[in-house]
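With one protein chain held back, the other chains of the complex are shown just where they sit.
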Amino acid sequence: MADGQTKAERIARALDHFSIEIPSWGFANTGTRFGKFLQPSAATSIEEKFADASQVNALTGVNPTLALHVEWDLPNGTDDVPAIQQLERKYGIRAGSINPNLFQDQAYKYGSICNPDPEVREKATSHMLDCVEIAKRLDARDISPWVSDGSNYPGTQSIRKRIVWMEESFSRIHAALGPAQRLLIEYKPFEPAFYHTDIADWGMALELARSAGPQALVLVDTGHHYQSQNIEQIVAWLLHLKMLGGFHFNDRRYADDDLTLGSIDPYQVFRIFHQILSDPDLNSLEIAFMIDQSHNLKGKMEAMVQTVATAEELYAKAALVDLEELEVLQQGCKLVEAEECFRSAFWEDVRPMVRDWRRSRGLPEDPLLALAESGYVEQITAERAARNMKAITSYA
Amino acid sequence: MADGQTKAERIARALDHFSIEIPSWGFANTGTRFGKFLQPSAATSIEEKFADASQVNALTGVNPTLALHVEWDLPNGTDDVPAIQQLERKYGIRAGSINPNLFQDQAYKYGSICNPDPEVREKATSHMLDCVEIAKRLDARDISPWVSDGSNYPGTQSIRKRIVWMEESFSRIHAALGPAQRLLIEYKPFEPAFYHTDIADWGMALELARSAGPQALVLVDTGHHYQSQNIEQIVAWLLHLKMLGGFHFNDRRYADDDLTLGSIDPYQVFRIFHQILSDPDLNSLEIAFMIDQSHNLKGKMEAMVQTVATAEELYAKAALVDLEELEVLQQGCKLVEAEECFRSAFWEDVRPMVRDWRRSRGLPEDPLLALAESGYVEQITAERAARNMKAITSYA
Amino acid sequence: MADGQTKAERIARALDHFSIEIPSWGFANTGTRFGKFLQPSAATSIEEKFADASQVNALTGVNPTLALHVEWDLPNGTDDVPAIQQLERKYGIRAGSINPNLFQDQAYKYGSICNPDPEVREKATSHMLDCVEIAKRLDARDISPWVSDGSNYPGTQSIRKRIVWMEESFSRIHAALGPAQRLLIEYKPFEPAFYHTDIADWGMALELARSAGPQALVLVDTGHHYQSQNIEQIVAWLLHLKMLGGFHFNDRRYADDDLTLGSIDPYQVFRIFHQILSDPDLNSLEIAFMIDQSHNLKGKMEAMVQTVATAEELYAKAALVDLEELEVLQQGCKLVEAEECFRSAFWEDVRPMVRDWRRSRGLPEDPLLALAESGYVEQITAERAARNMKAITSYA
Partner (left out) sequence: MADGQTKAERIARALDHFSIEIPSWGFANTGTRFGKFLQPSAATSIEEKFADASQVNALTGVNPTLALHVEWDLPNGTDDVPAIQQLERKYGIRAGSINPNLFQDQAYKYGSICNPDPEVREKATSHMLDCVEIAKRLDARDISPWVSDGSNYPGTQSIRKRIVWMEESFSRIHAALGPAQRLLIEYKPFEPAFYHTDIADWGMALELARSAGPQALVLVDTGHHYQSQNIEQIVAWLLHLKMLGGFHFNDRRYADDDLTLGSIDPYQVFRIFHQILSDPDLNSLEIAFMIDQSHNLKGKMEAMVQTVATAEELYAKAALVDLEELEVLQQGCKLVEAEECFRSAFWEDVRPMVRDWRRSRGLPEDPLLALAESGYVEQITAERAARNMKAITSYA
C-alpha cells in the first residue's frame, strides 16, 4: 500500500473505529402481512432484548448500544426510563437511538404528522417530543422517526398540504432538541402506503431536515430505494453536504425486504463503505451505523451475529482499497485499471485477517461458531418457548 | 361501427356476458405487516361475508359467486360444506372458486408443497385434495392454489428439487379433479419470499400446469408482475395457448399492493380487456374473472362496489374498440391512426351508457350511490363494531 | 362546479393559458443504438425545422416557440444568431429554450463538466457560456443543459470530486445570466451512463440549482425517473419550494423511451397537470412546458401534432377537477368519494369541448385531420426524400 501499512494493519485500524447498533425489535417475532412464523427463542420483553443484545456484543465486541422503539420498549414513556437505565447497567449495553412509532395507533390510519386532522398531528408531534425527552434522560444522541404516512389512491390526499404539516412538526421537534442531540429523518419510497409516501426519497428527507434546523440530518435505510437506484451516490452527496446522519442496514431484492446485510448484493455494501472510508473528513464524521432487519425465518440471534460479522468483513474489504492508487487511475480515466484496483479489494478474502483482529482484541474468532458453542439459543429457547408459541397472528 | 351496432348496443352485449367473482376475504379486516387499521363494519364470520356479497350483488347484478378461502371459511373442511350450502340458499350467492391456504400454518415456515420435509409436502397436498373434495360437493369448478413457497437467501434451498416436488403434488391434485373441474395455478414474483419464489412468473405456472394435466390452467393476478412487465401480452399468449384460466384483479404501483382495480393504471386494464374481447374464440372462453384485493383503508363495501363498477366501465370501453377498423390499420402499420382508433374507445365517457344498461336490467344506475342510500354500512357497523374493535394486531 | 363556471368555460380558461414548446430535434431522423429508421419527410436543416414547427403551430395555435439545440442548430454559435432571427421572422416562430450539447463531442468520452481533465471541463463550461450569450441575443429566457456525464463501472470515477466540478461550472454559468434568464437543470437516472449518472435525480438537480444561484431551477423530464417513482409528488415538492423551472414531456414504460406524451400512462399526465392547476400561486407561475421526444417509428409531423392535441386534452381534463369539493373530501378523509371526485374529471370525454374551444379560437377542430388534409407531409416528403434516404446509420 502507498501508505506503508500492511493489509492487516489497515483492517485493524478500520475495525477499531467500527461499531454498529443493533435494534431491540430484531430479537422479537415479526412476519409478513401473511402471518408470522414464531420462533421459540424470540425475545418477548425489553429485558430479554437487552439480554440478547448483551450476548451479541459479548461475541462481537462492536455492538455497545441498543436502538429502542418507544412504543414497544417504553410503553409508559419517560416513566420507563429508570427501568431502562437499570437494564443498561445490568447488561452493559447502552440505549442507542430512540425510535418513535407513528404507524401503529389506530389514530394514524390516514397519517400521523401528515394527518388532515390537527388533533392527530398534535398527538404524533407530542409523541415525538416525548421521545426527545426520553432520549435526553437516557443520554441518547439520536431521535430517528420513520414517517410512514402516505396515501393509497390518487386524489385522496393533498400532497402539498402534507408537506407543510411535516415542516411544522419537525420544526417543533428540532426546537426541543438538546445541544448534542440530532434528529435523523428517514425516507422510504413505499409501504405501507402504496400510491404516495410523504417522505419518499432522500431529496424530500433532505429538504425537511434543512427546514427543521441544523441538528436535523438524513438517515439512509439501505432497503428503502427504487430498483437500481445508486445508494453509494446518495451517500456521496450526503457526505458532500455534511447531511448524513446514519444508516439503517439491511438488504433487499424487490421491496423493503429487510434481509440480512450483504445477503443479496454484497458488492453494493462494499461500495457504500468505500464512500465513507474515502471521505476526506472521515475522522470527524459522526455517522450512526444501525441494523434494521426483520428476520422472519432465520434464527434471531444467528441472524444478528451473522449480520455483524458480514458488516465487519465488508468494511474490512473496503479498508483495503488503495485510495492513492485509485485516485491516480481515476484522474487518468484508466477505466479497466481503476476498476481492477477497486475490485481487487473486494476479491480479497479478509476473513483470516478479521479473525486475527478479533483474537487480538480478546474476541471469539468466529462469532457464529462461538454462539453455537455457547448454548445461548438453547437456553433462551427453554426459557421462552412457552410464551412465544401460544399465539399465532394470522392474515385473516 | 363496422358491425352496424350502436355503441350502447355493443356495451350492453358485452356487459350481459360479464360477471366477476368477489372474494370472501375482501370483507374482513386486513392490513400490512406494520399493523391493521380495523374497520367497525368488517365481516367477522362466513355468514357476514355471504351477507355482504349478497348486498354487493343486489347493487351490481354481476357478482353471483363468492370465492372461498378454506382455512378461514371452512375451517373444518368438508364438514362445513352443509353450512356453506345453507348460506348459498339463504343469500342467493353461490360458492365460487375454492382457495387452499398454503402459507399460514407454522408447518409451512420453509414451504408447503416445496418443503424439504416430505411430511409437510404431504400435509399441503392433502389440504389441496380436501379442497378438491369441497369443491366437488359445492359444485364449484375452480381450485385456485397460490403457492407462496420460496426462500429468502441464496443457497438456502435447492430451487431444482423444489420444482420436482411441485410437479409431484400438482399431478396428484389433477388426478383427483372431477371432469368439469379445473386447477388454476397462480404465479407471483415475490412476497412473502424475498430471494426466490417457486412459481415466480407465468412461464413457471404454465410449465407446471402442462405437467399436471389438461385441466390445469394459469391464473393471472394483475398485481403479480415485475415493474413494467406487459400483462396484456401475457394474456395474449395464454389465450393463444388456450391456457388462460382466469384472473385475480387488483391494481398496484410498486409491489403486490392489492389496490382497487384501475386505481393506478386504468389504461392497462382496458388493454387487458381488449385482448380478451378481441379473442377469436371469445364465445367459448371460460375465463374466471375474480377480484383479489385487500382494502386496508377504504371501506370494505364501498371498495368492492367501486371495483365492480370500475371493471364494468373499463370493460365497456374495451367493447367500443372498432376491431375491424383497428385490424386494417394495424395491418397497414398506420401507427398514429391505429393508436387513435384504439385509444378513442378509452377516451369515451361510457358512464351514461353503463348507467342506461344497469337501469334496463333493473339495477341501480349508480351502485355506489345506492349503497350509500341503502344504509347497509351503517347497519352492519352497528351490528359488528364491538366485535371488530376489540383486538389490535401489531407489528411487534 | 362550485365556482359557477361551466365545464366548457373552465376548459377554455385553462387552454387560453396553455402553450407548449416543440423541439427542433423532434423533426429530424433519430433512432436507437441499433440503428435509425429513416423518414423521407424528416427535416435536415434548421430552416426545415422552423418550417415544420410553423406548420404545427398553424394547426394547434399553442406552439409559438421552438427549442434549439446549439450543436445542431447553431453549429457556429453566436455567428448563427442572425440566421436564426431571420427564420423567426420568416416562419413566425420564436426561438425557445437554448440547449447546450455536452455528450456528442469525442472530448466528452469521460464526461463534460465532470471530466477529470480540467481542459475538457473548461471546454464544456465555455460552450454553456456561449449558449447563455446566444440566448441573450435571441431574447430567450431559458438555458437547459442536460449533463449526461456519469460512469459505467464502480470505482472508475470519483463521484465526490465530480459534484464539486459541477458546482464550479454551474456557478460560472449562473454568473453570466442576464436578469431575466434562467438556468434549468435536468436530471436523469441512467443512459448513456450505466453505473452512475452525475445528476441522477431531482434531489441532486435541486442541490446544484441552489448552489448555482437564485435563477437556477429544476427541469423535470417525465421520462427520467425510476420505475414506479411518483412524478406528481416531485412536481408538488418543486412547486412548494418554488424551484420548478419546466418540463420535458414524453412517455415511457421501461427506460427513457421518449414516446409520445400520454401514450403509456395517460392518468399520470393528468395527475401532474392537476398538481400544477391546483397550485395556489398558479397565476404567477412561470413553468416552461416543452416536448422532448424521439419518434423512431411514428411520422414526425403526425407525432408532434398528436402530442400537442393529447396534452391539451389531458390538461383540459385536469381543469375539470372540482378543487373545492376535492379539498373538502380530502380533509375529511373520504377516500372513495375523493377518488371518484378526482377521477371523474379524467373519465370525462373532453374532446368535444376542446374541439369547440379550438374552433372558437379560429383553429382547426381536429389538428391531426387538418394535417392530413393539408398535404404538408406529402409536400415535404417530395422535397426531402432524396436527401434523407441516402445514408443509413448502423449499429456496427
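Think of it as A, B and C in the order they're written, each chain with its own count starting at 1.
To be clear about the criterion, a residue touches a chain if its C-beta (ideal position, glycine included) is under 8 Å from a C-beta of that chain, and two chains touch if they have at least 3 such contacts.
Computed from a predicted structure; not experimentally measured.
Chemist: Among the chains included here, which ones are touched by the excluded chain in the whole complex?
Modeler: The chain that is not shown is in contact with A, B, C.
Chemist: So one chain is hidden, and I want to know which residue out of B:207, B:349, B:366 or B:383 touches that hidden chain in the complete assembly.
Modeler: The single option touching the absent chain is B:207.
Chemist: Looking at B:87, B:236, B:264 or B:288, which makes contact with the chain not pictured?
Modeler: B:236
Chemist: May I ask which residue of B:143, B:341, B:354 or B:377 touches the chain that does not appear here?
Modeler: B:341
Chemist: Using the touch definition up top, pick the residue from B:83, B:163, B:287 or B:370 that touches the left-out chain.
Modeler: B:163
Chemist: Provide the residue numbers of chain A that touch the chain removed from this figure.
Modeler: These residues of chain A touch the chain that is not shown: 227-228, 253-254, 263-267, 297-299, 302-303, 306, 313, 335-336, 339-340, 346-349, 351, 368.
Chemist: Going by the touch rule given at the top, which residues of chain B touch the chain that is not shown?
Modeler: Output for chain B: 109-110, 116-117, 152-160, 163-164, 189-190, 195-196, 200-204, 206-207, 226-230, 232-234, 236-237, 239-241, 267, 271, 274-275, 278-279, 321, 326-327, 330-333, 335, 338-339, 341-343.
Chemist: Which positions on chain C touch the chain that was left off?
Modeler: That gives, for chain C, the contact residues 25, 28-35, 37-38, 69, 71-72, 103-104, 106, 109-110, 148, 152-154, 189-192, 194-195, 227, 252-255, 257, 259-260, 263-264, 294, 296-298, 392-396.
Basically, only the chains that are shown with their structure count from here on.
Chemist: Please tell me whether the contact surfaces of chain A and chain C are same or different in residue numbering, using the over-half criterion.
Modeler: The interface of chain A with chain C is built from mostly shared positions.
Chemist: By number of C-beta pairs in contact, which chain pair leads?
Modeler: A-C
Chemist: Centroid from C-alpha atoms only, then distance chain A to chain C, rounded to Å. What do you get?
Modeler: The mean C-alpha positions of chain A and chain C differ by 40 Å.
Chemist: Report the inter-chain centroid distance for chain A and chain B in whole angstrom, where each centroid is the mean of the CA atoms.
Modeler: Here chain A and chain B have centroids separated by 38 Å.
Chemist: At least two other chains touched by the same residue of chain B: list those residues.
Modeler: Chain B, residues with two or more chain partners: 227, 253-254, 263-264, 297-298.
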